[in-house]
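The other protein chains are all here in position, but one chain of the complex has been omitted.
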Amino acid sequence: MAVVVGDSAVFSLRLADIVQAIGGELVGDGQVAVEGLAPLDRAQSRQICFLSNPRYAAALPECQAACVIVAPSMRDAALDRGTTIVVQDPYLYYAKLTQLWRRRFGEWKGDEAVGAGGWIHPSAVVHLHAEVHPSARIGPLCVVERGARVGARSELTSRVSLGYDCIIGERCIVHPGVVIGADGFGFAKDGERWEKIEQLGAVWIGNDVEIGANTCIDRGALSDTVIEDGVKLDNLIQIGHNVRIGRNTAIAGSVAVAGSATIGANCTVGGGSLVSGHLTIADGVHLSGCSCVSKSITKPGVYTGVFPLDEHGDWERNAATLRQLHRLRERIRQLERERQP
Amino acid sequence: MAVVVGDSAVFSLRLADIVQAIGGELVGDGQVAVEGLAPLDRAQSRQICFLSNPRYAAALPECQAACVIVAPSMRDAALDRGTTIVVQDPYLYYAKLTQLWRRRFGEWKGDEAVGAGGWIHPSAVVHLHAEVHPSARIGPLCVVERGARVGARSELTSRVSLGYDCIIGERCIVHPGVVIGADGFGFAKDGERWEKIEQLGAVWIGNDVEIGANTCIDRGALSDTVIEDGVKLDNLIQIGHNVRIGRNTAIAGSVAVAGSATIGANCTVGGGSLVSGHLTIADGVHLSGCSCVSKSITKPGVYTGVFPLDEHGDWERNAATLRQLHRLRERIRQLERERQP
Partner (left out) sequence: MAVVVGDSAVFSLRLADIVQAIGGELVGDGQVAVEGLAPLDRAQSRQICFLSNPRYAAALPECQAACVIVAPSMRDAALDRGTTIVVQDPYLYYAKLTQLWRRRFGEWKGDEAVGAGGWIHPSAVVHLHAEVHPSARIGPLCVVERGARVGARSELTSRVSLGYDCIIGERCIVHPGVVIGADGFGFAKDGERWEKIEQLGAVWIGNDVEIGANTCIDRGALSDTVIEDGVKLDNLIQIGHNVRIGRNTAIAGSVAVAGSATIGANCTVGGGSLVSGHLTIADGVHLSGCSCVSKSITKPGVYTGVFPLDEHGDWERNAATLRQLHRLRERIRQLERERQP
């Protein structure tokens, strides 16, 4: 289905093939072929797009796409425009369509090994006593140490370090630069010196986990650091030793989770946040970006702790006053005491 | 010009050669040779230094350097001291002098390839269908995937990952550990599970971009992530998918820019800050370190949002009061209502 035209190639999928592969109700000509996915407001005549957020519905009539994916509530408006696929959840459908696209054309665009099943790149350094499932893929310049295990269909993309005895489940994706199983940060004071506490645990990662570029997950001190099934970690995240992250929790970039923190299932953590050590966050907690958790959170909900951004002069005045805040409260109390009863 | 003395070598440049190469008015003996650059307060008799910030002018009479670079306003004070180069912008001149120094002596100090034009280190893994300009340099243990392109005189120093279809312009410097083109962080909810949104875009990097160690720039979901000409990124920065960063913007270390944020041209972002996703920052915005942008910024200016640091006890009292701040406001209102008209 890839047609080479001069130096480049055109990939195309017929709408009928799309709905056959991933479902949905097509209203329009199934023989129409699309050559790519695009955002609603920028889609061209040979592309397909989706409308998920009703806020963007106003852009629908002007949309140039060959086909728009919409929810049942937008059906009439979409049909007025032209060819449409109607599905319960357009955003989820879009996710599946990107996967279809990658499956069809990834083999051609990616390197020689994609789709070819298991593979260890000759430049990777894999210990003889590591276990790599035959369907797993170890990309260029990875290091897999003794006793490490990589499950079925998991991929270490490139330049990943997987430390000794650390375990990765099935269908995981580990992006470049990730370090799994470096020593946790543990020292005991001996006078002014720090005495190293050897980190004797490992890292245990479940199935369907994705780990972003240059993220680090430290090995446990005694027992293991645990990342449960379905967890998604973005780039440049620090996961300290003996942290446990519950099922399907998603953590955005540049977050730090300190040692022995436990984060529940189905949580989301916004970018740049810090979770202090030795505390517990309940299931279903959503933490805003740039926030700092220093006590356990026992109830689901949305939590925030961000200093509001302001023009520098305004910030300066407010910040200066903030340093006297408890004295201001005293002055209010004093005024309250003095008032006429 | 490198004179080997025992085990080490002395590099020296005559002042006359310096002003011939990069300009400036030399007042003093051009035959004097300098063997290094140093800060004003620590320069020794065979070194050259600069005075840029008038705050440090008081240190000028004591300065031991062979030559001081100053602005016209400091000319008389500098001549009283001794040999001087007078230039419009001493700090810029210093930058050019460091470059001259590196060009002259870098060949000797660096590895075998510096100055030798294009070069791919034998330990790098470069796909047959990647395009590396003959004058570009791919250092040890880099990975360059299929369809990636590296422009003229650009350098991937070492241990850099450049993902498939990602493009780097001319004269770029990419420091060790950088990951360009890992998947953006995109998932659609399917019940409690996350369904992966394949990231079908790439990364486009312009000319004269510098990218610091272990920084990550994710590929776009549909269209590309874009870093415009002249952008400077420090270390450990996270750039999410479909971010666009405008010309000559400089971002300090450990900043996170979430997906689909647009940062204008000629901005500066202080270290450790967070820019939330799907917002726009105008040209000429300067963001203080440790600040969190959660709404678009439409006017140039300096913006800050940092909790002021304090001794822990004082902080604790103020922070506790802060949690009742809106109630304090109510009490002030109440007092205002109650006062005698």
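Lettered A and B in written order, each chain numbered from 1.
Keep this in mind: contacts are C-beta pairs under 8 Å (C-beta built on N, C-alpha and C of every residue); 3 or more make two chains touch, one makes a residue touch a chain.
Computed from a predicted model, the values in this text were never measured in an experiment.
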| item | value |
| --- | --- |
| Which of A:D17, A:E35, A:D89 or A:D310 contacts the chain that the document leaves out | A:D310 |
| Among B:D76, B:D89 or B:E192, the residue in touch with the chain that has been omitted | B:D89 |
| Touching residue (missing chain; options B:A77, B:A250 or B:L279) | B:A250 |
| Contact set of subunit B toward the excluded chain (per top definition) | 36-39, 42, 89, 91-92, 94-96, 98-99, 101-102, 109-111, 121, 123, 139-141, 157-159, 173, 175-177, 208, 210, 212-214, 230, 232, 234-236, 247-248, 250, 252-254, 265-266, 271-272, 289-290, 306-312, 315-316, 319-320, 322-326, 328-329, 332, 335-336, 339-340 |
| For subunit A, residues in touch with the removed chain | 123, 125, 127, 141, 143, 145-147, 159, 161, 163-165, 177, 179, 182-183, 185-190, 192-200, 214, 216, 218, 221-223, 236, 238, 240, 254, 256, 258, 272, 274, 276, 288, 291-295, 301-308, 310, 314, 317-318, 320-322, 324-325, 328, 331-332, 335, 338-339 |
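Basically, only the chains that are shown with their structure count from here on.
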| item | value |
| --- | --- |
| Chain centre separation (subunit A, subunit B; CA means) in Å | 26 |
